[in-house]
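Notes to accompany the following structure.
What you see is the complex with one protein chain gone and the rest in place.
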Amino acid sequence: MWQGFPIRPDQASTIARGVDYLYYFLTAIDLFFTAVIFLTIFYFALRYRRRSEKEQPPQIEGNIPLELLWTAIPLGLVVIVFLWGTSLFIQNSRPPAAAAEIFVVGKQWMWKLQHPEGVAEINELHVPVNRPIKLTMTSEDVIHDFSVPAFRVKKDVVPGMYTTLWFEATKTGSFHLFCDQYCGTNHSLMRGEVIVMEPPEYEQWLSGGIRGESMAQAGAKLYDQLACITCHGTGKGPSLSGVYGKPVKLSDGSTVVVDDAYLRESVLYPSAKIVAGYPPLMPTFKGQVTEDQLLQLIAYIKSLSSEEGKARK
Amino acid sequence: MADSHAGAALAHQFEDLEQQHEAASLGMWIFLATEVMFFGGLFAGYTIYRNLYMPGFDAGSHLLNVTIGAINTAVLICSSLTMALGVRAAQLGKRKTLLTFLICTLALGLAFILIKLTLEWRHDYLEGFAPGLNFTFAGPHAKSVELFFCFYFLMTGVHALHMVVGVGVLSVLLALAWKGHFGPQRYNAVETAGLYWHFVDIVWIFLFPLLYLIGGRY
Amino acid sequence: MATAAVGPETRVDYLNVDYGIKSWLLTTDHKRIALLYLVSITLFFFVGGAAAALMRLNLIEPNGALVEPATYNKLFSTHGIIMVFFFMIPSIPAVLGNFLVPMMIGARDLAFPRLNLLSWYIFMAGGALCMYAVIGGGVDTGWTFYTPLSTTYLNTNVMSAALGVFVAGFSSILTGLNFVVTIHKMRAPGMTWFRMPLFLWAIYATSIIQILGTPVLAITLALVGLERLFHVGIFDPAVGGDPILFQHLFWFYSHPAVYIMILPSLGVISELVTCFAKKRIFGYSFVAFSSVAIAAISFLVWGHHMFVSGQSIYAGIIFSGLSFAVAIPSAIKVFNWTATLYKGSISYQAPMLYALGFIGLFTMGGLTGLFLATLAVDTHVHDTYFVVGHFHYIMVGGAVMGYLGGIHFWWPKITGRLYPDGWARLAAAIIFIGFNLTFFPQYMLGYLGMPRRYAIYPPEFQVLNVMSSAGASILGVGYLIPLVYMIWSIRYGPVAGPNPWGAKGLEWQTPSPPPTENFPETPVVTEEAYAYGAKEVAVG
Partner (left out) sequence: MLGHVVPKKTYFLIFGALLALTALTTSVAYLNLGQWNTIAALAIACCKATLVVLFFMHLRWSTRLMRVVLISALLWLAILISLTTTDFFSRNWTPIPESWETSRLPLPSPPAQDELRTSRQ
């Protein structure tokens, strides 16, 4: 009977069900207290309506035990909700180690999505069902927000930094992708679809896509074009092989883990954090590489830390 | 002189001079609380960026002239002293002393603004340190140095704006004091202006180390 | 518009003391300034309301029935900026607060009457700048002015709108300052803190927020302006700044600002419930301190607007926990009002209907706030219509209902005239029904995933949107009715007398409309607030 009048979106990811349970619990609390307040007011309103202008109601100053009671009950309830909501949130914020990575770049007013295999899409995201996917996202201009209601996931896409989000679709089909952060004139048109497919179909789709090179390969090409090798391969600059995910010591004595954000910063603003033992020679590549190309470079440097990358080298 | 003014000094909404006096001071203290928060936004931004971009902020700080900063600090502290003495003169109903100290304070305030304008900002601008106008910096951390100069100009700028307002207020007080407007029963305006003046001094007391010294000069 | 109370002997009151236009524009009488505010914010309310009406009309069809997305963006920005900064924030403090604070404590005026007039002029200057922004091409930042959209990417009148809000902020600060000093220093003999009407506690708490929060908004908007002018890059990632810092500074004020809007309403409701139930408030000190607690906690929770913004999740967890804390004092208030009704002698004149409607809507709005404080659920409903529904329940269902209830309650005191109670009750009912029909569907839309600020939306959301728009038309009618009979009553309403409701409180012990000095002589307070049940108030 609810076919035409749904009260929740599809539950299409592993996260959805847990969020919905909590939502129902909160709705139940809501309905209960609303009912209690409404019914009490209605009852008092009828029972104690003014019958004559002269009547003098008894005066009650208050009641401390009652005050404490209705302080304690809401307090207990919100503590439960807080713990529940927070533990669920922590769970939902932590991408599984095995998650496949897809890169998202938002710009006014479209979504550009890149698969590591090299396939790029616009406003459509094809993903396999039952496989955790991690999105690494950034924006070329203003703040956007990547939201898929059917998956109950949402995260702002902020220029100048990488945010991440993960999900594991449990249902095949097509689901709305919205930009939820107001981003200018055509904000409401910055929409797309997430298309969840069975793994074989997905593989087929991947191979049927415009088969360019993989992101790491594109990155390698860029690496050559920009002549990164003249320093990073000769000892003038730090070697990039095998550094991804590892801590590295900086010239000011601190250490930093080489991650996406650090690599991005080092390409755009090389002098910000200099690896210990190297002179600050590197020029900035700001304005020379787009956000997409940055992601490719990062994918390439990342691949240098895996077996495949080493073999290629 | 004081007592003949008592009637005129009391506004109609107050019961007595004591109440009026306390209301005026309380009002000014509350206003200063809003000023704390107004500068607070800048201080919060400064704290965060300085900790994120420590080397750049230190490099930027080294480009400022400590001597001029310290001299200006001394100028402001002197002006605070003369202001405090001015308030004391108003409390005691000494018109001439009040006038003298108000003029001193005014002069010191103007000296501060003048030093800031000619010896610092003009110099910084000519050196190409004005973000958004002509910022050029060749060394490392150029981006963070620029951010430092954003904060430098913003914080000293907002502070100088407060100084200008303070100078305006002092000028009005001077005119009123000249006419013999103030007396032991009627010096709320001098006292509240004093509070404001000291507050602006305090802001500088924090700006000086934060902008000029915190990177270390060794 | 001033009317003399035609009594047996023509009494001089604050309205008929002078009719000249100068006597209004240069007045330092807190009651006249309150009326200046009343007229100004009513104008702003209908400007903001017109924008809302156009938005709801547009949303009848998924592809936009009326305007282009660009225009729609301007509509919701206008609606937000005008309603938040030029209607909600000044509504109760500047109108009812100005009128009542000195009268309730038995003073002749506020501590700084000229500052009070200055506040109105500053407010109008800010309003003029914003109206200029709206009329001269519009502004489409949303009321949140998020960077870098507002600083770098928009070519609309962002500067004048931001400047207008910046300027109006100082009016808010000065009003709050005036109230705090007045409440501290000008209370009549015998008016101790715990004899003060709860409205004053609420206004006091509100003023604290205005004083400590608004300056941060001012400096933030100043930075936005400078960034637009010089592109200095404090919030622009392209230059090295962090747009999330803007959000922190913005919400540091703008979350507490929500309590600037709702707290005074909570105070009004305490006055209404006690008067129309002829009861002392249940648990006076709990209600009083919960106002202060709400004001204090409101400054610790802003991060819940940023759960999905890229803010650290640890900060998110801290802010989530603190946000839940606001629920406790709010719940205490609702329970105490309900308990106040117990064994009362309840009558149902219009102000009481508004008050009861308020309690219901505030309960629903407050409870849905729990969803938004819960990290896991907020991740789903953030920036959707759920949020829109929630804050309209608080601000329109809560604050505006409280404001209207207060205006109806003190109207006889302000004008000396009674409005037709039947019409007023009808309007209250229409507003309650229209409101729920407008905003309840928005909760459902939100959970289904419809994002806010969408001019164009997927067709499956149409049914609920049409329901909401239909409700909005009822709500619009509901708001127009009081406008008509209130204006009518100024001229033709029956003369009210000093205390038409049989209420306690000093303001009812002086004639309506009150004389310029409020009280013939400074009153001496000898009893607690809401001393109902004792002997009748001496009328006359």
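Here are some notes:
Note that the chains are named A, B and C in the order they appear, and that numbering of residues resets to 1 at the start of each chain.
We adopt the following convention: a contact is a pair of C-beta atoms (placed from the backbone, for glycine too) under 8 Å apart; a residue touches a chain by one contact, two chains touch by 3 or more.
Being a predicted model, the structure only gives us computed values, none of them experimental.
Summary of contacts with the chain left out: across A:Ala35, A:Ile64, A:Ile80 or A:Leu281, the touching residue is A:Ile80. In the complete complex, the residue from B:Gly128, B:Gly180 or B:Pro209 that touches the missing chain is B:Pro209. For the options B:Ala11, B:Leu26 or B:Ile113, the residue in contact with the chain missing from this view is B:Leu26. In the complete assembly, the contact with the undisplayed chain comes from A:Ala261, out of A:Ile60, A:Val248 or A:Ala261. Interface with the hidden chain, as seen from subunit B, comprises residues 17-18, 21-22, 25-26, 29-30, 32-33, 36-37, 40-41, 43-44, 47-48, 51-52, 66, 70, 73-74, 77-78, 80-81, 83-85, 88, 91-92, 184-185, 187, 191, 194-195, 198-199, 201-202, 205-206, 208-210, 212-214, 216-218. Even with one chain removed from view, subunit C keeps its contact list with that chain: residues 184, 208, 212, 216, 242, 244-245, 248-249, 252, 299-300, 302-303, 306, 310-315, 318-319.
Assume only the chains that are shown with their structure count from here on.
If you draw each protein chain as a dot and join the dots that touch, every dot ends up joined to every other dot. Simply put, of B-C and A-B, more C-beta pairs touch at B-C. Per-chain Cα centroids separate subunit B from subunit C by 35 Å. Chain contacts: subunit A has residues 269 touching two or more partner chains. For subunit B, the set of residues that touch two or more other chains comprises 53, 143-144.
By the touch rule above, subunit C contacts subunit A in their complex via residues 69-70, 72-73, 140, 142, 144, 146, 148-149, 152-154, 237-238, 240, 242-244, 277-280, 282-286, 308-310, 313, 316-317, 320-321, 324-325, 327-328, 331-332, 334-336, 338-339, 341-348, 356, 359-360, 363-364, 367-368, 370-371, 373-377, 379-380, 382-384, 444, 447-449, 451-458, 463, 532-533.
Within the complex formed with subunit A, the residues of subunit B that make contact are 53-56, 140-144. Across the interface of their complex, subunit B is touched by residues 252, 269, 271-272, 274, 280 of subunit A.
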